[in-house]
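Every protein chain of the complex appears in place save one, which is left out.
Up next is chain A:
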Amino acid sequence: MSKQYQFKLVLLGESAVGKSSLVLRFVKDQFDDYRESTIGAAFLTQTVTLEDQTSVKFEIWDTAGQERYKSLAPMYYRNANCAVVVYDITQSASLEKARTWIRELQRQADPNIVIALCGNKTDLAARRQVTQEEAKKYAEEEGLMWGETSAKTGEGVNDIFTAIAKKLPLIAPPSARGATRGAAGAPARTGVDLNKQPVAQNEPCNC
């Protein structure tokens, strides 16, 4: 029988780098040219099926990038199995912001969290300010996954999530819990990897 996993993923990054667009492309394969900025945190799910028929269900928290809500971010990345930290390749400042997020995650998030650095907006490569080499080098130094995407064209989006989906089951320690969505998220969760603790039904919060 094929294996099924469930992981909590959080998106972080500066405002307007395209976090919500990335999720919309990944979850619904859609794109919206004019999206309002996220003021809050949206919850979505998407399942990736790997070549060996392993299915990985992502429970995604898409967070607000604005500085004023920064203090709430820990509530969303706590207990996350993976974080996708997004920057805009046309804004070098957004990479700086991404570095800040990564430092915070390394300091405060679950020590086993898988972090992926994601350069978005490759459709605007003409205005590129962040070179692939620079970002890649930083990612290697910090031991992060890295990739470039365009939420607008869809380029690289599935690749990066699939790469995470492949890596997580290998890394996720037995102690790592699934998402905190509780009973509401998934009505039936048969076949969750036995190495993982069962997802606690009705448990509101792992804090």
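The rule is simple: contacts are C-beta pairs under 8 Å (C-beta built on N, C-alpha and C of every residue); 3 or more make two chains touch, one makes a residue touch a chain; residues count from 1.
Everything that follows uses one rule, which is that contacts and distances are computed from a predicted model.
Missing chain, UniProt protein name: "Rho-GAP domain-containing protein", from among "Oidioi.mRNA.OKI2018_I69.chr1.g186.t1.cds", "Rho-GAP domain-containing protein", "ORMDL family protein" or "Alpha-1,3-glucosyltransferase". Residue A:A64 is the one among A:L12, A:V48, A:A64 or A:I164 that touches the chain missing from this view.
Only one of the listed residues, A:A42, A:M145 or A:A163, touches the absent chain: A:A42. Within the complete assembly, residues 39-44, 61, 64, 68-69, 71-72, 75-76, 78, 180-184, 187, 202, 204-207 of chain A touch the chain that is not shown.
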